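Can you keep this structure in mind? I'll have questions shortly.
One protein chain is absent from this view; the other protein chains keep their places.
Showing chain A:
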Amino acid sequence: MTMSFSAPLVKIQSLYKSYGPHIQVLKGLDIEMKPGERVVVIGPSGGGKSTLLRVMMGLEKIDSGSISFGGKPYISSEGADRKTEIDSEVRRSIGMVFQHYTLFPHLSVIQNLILAPCKVRGEAKASATKRAQALLERFGLGAKANAYPAQLSGGQKQRVAIARALMLDPKLMLFDEVTSALDPELVAEVEQVILQLAAQDMPMMIVTHDMWFAKNIASRVIFCAGGVVVEDGPPEQVLGAPKEERTREFIDRVFHIRH
């Protein structure tokens, strides 16, 4: 995909989303993400961070608003019937990794990796297997190709999940609290893999509670609370010297708990 430097990769415009009549999760969210940016979204639980990623992946319907990717609108709900329209062709450029691995338990690691390339893109099994094996080697999982997900540690499962998403050559990766379910000693191996991707300029949006990781990977941090963007800026500002009172309270609390 070619685009000029300033054109946004993702453009989210006045996004509203509610669960039922009483729970309004996103209340008019506006975010622009440039190519090559690594945006970390932080904020209190229930603030709409995970919902934002799920909406971007097309896993949730929206009430109103629109999202464009590479200049093309692919999710919108504008008409009178308020039906969420999703362009699945554009959506295929986006990969997502979830908190709970979501590997297919009945398939081996390599089968997990090649299912989508073979079934969605019609890639030959031999070539997909070759690419998958190379990717697994790169993530230190070469010996696990024929293992089943239940035979892996949490950290290994999550690295497989990342590799599986990468098999489709995404132009943007979404990481939804991918280390939250892991034992502390397994967090680093997953974060290393994501840092590896960052070093290759993979655009990504990350929801995390790990402030150390946020500081290390973000090129930009968004503080989201109450369904709106409260503060948006470089990591030194949002994490180090926040301008907004609500951001400061949150950061103080999180760092106080951690240290």
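The rule is short, and it goes like this: a residue touches a chain if its C-beta (ideal position, glycine included) is under 8 Å from a C-beta of that chain, and two chains touch if they have at least 3 such contacts; residues count from 1.
Heads up, the rule we're going with is that contacts and distances are computed from a predicted model.
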Protein name, per the UniProt record, of whichever chain is missing from view ("NADH-quinone oxidoreductase subunit J", "Aldehyde dehydrogenase family protein", "Amino acid ABC transporter permease" or "Fumarate reductase"): "Amino acid ABC transporter permease"
Contacting the left-out chain in the complete assembly, out of A:Met57, A:Leu195 or A:Val254: A:Met57
Contacting the left-out chain in the complete assembly, out of A:Lys11, A:Lys61 or A:Arg92: A:Arg92
Residue among A:Ala7, A:Val120 or A:Ala241 that touches the chain left out of view: A:Val120
Residue ranges of chain A at the interface with the undisplayed chain: 54, 57-59, 88, 91-92, 95-96, 98, 100, 102-106, 115-116, 119-120, 148-151, 164-165, 168
